[in-house]
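Missing here: one protein chain of the complex. Every other protein chain is in place.
Let's look at chain A:
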Amino acid sequence: MPDNNTHDSADNRTATDGGVAGQAGQAHRNTDYLGSEVNLLNPSTPFMRDHLRIVWTGFAIWILAVWGPVTATYLATDAMTTQMPVLGFPLHYFLVAFGAPTSALILSFWYSRKRDALDEKYGIDHATAGGTSRGGEAAAADGGERSDESRASSEQRSDGGVDE
């Protein structure tokens, strides 16, 4: 956003966006999501980049938790089948029967928290996701050309921040 670099004028008082979202939120409002390619390996929007970083991190840990213990058991059978202290399980049995499902559950919780935090960072509010924010305006715009419409609505909501 190159527009925000004129700080000398007094009428730039509206430059804050009410403290809602900061830079990420502005990036979000200036993104035309329908015009940006969806690519798992090469994300095209800041939001997608941040999101995929979380996704891939979780995926890597998931691979270790699911396939790690059984592969280790295959490679080093004796070490992995030793009995655990206190619980009495053979180690491989515990890691597979209890460790894998539990890891998936913890990872899922972690991911959903991260994803919520991401929404907050970008100023996205699902609580009011109802008819008010985007949908209403879009419907009022009565089926015009879509890209114009989304630009129009993002301008409406980001008025004050960016002087063009």
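Basically, contacts are C-beta pairs under 8 Å (C-beta built on N, C-alpha and C of every residue); 3 or more make two chains touch, one makes a residue touch a chain; residues count from 1.
The criterion applied here is as follows: contacts and distances are computed from a predicted model.
One chain of the assembly is not displayed; among "Cation acetate symporter", "Phenylalanine--tRNA ligase alpha subunit", "Anaerobic glycerol-3-phosphate dehydrogenase subunit B" or "Ferredoxin", its UniProt protein name is "Cation acetate symporter".
Along chain A, the points of touch with the absent chain fall at residues 28, 33-40, 47-48, 51, 54-55, 58-59, 62, 65-67, 70-71, 73-74, 77, 80-81, 83-84, 87-90, 92-94, 96-98, 100-105, 107-109, 111-112, 115-116, 118-119, 122, 124-126, 128-131, 133-135, 138-139, 141-143, 146, 149.
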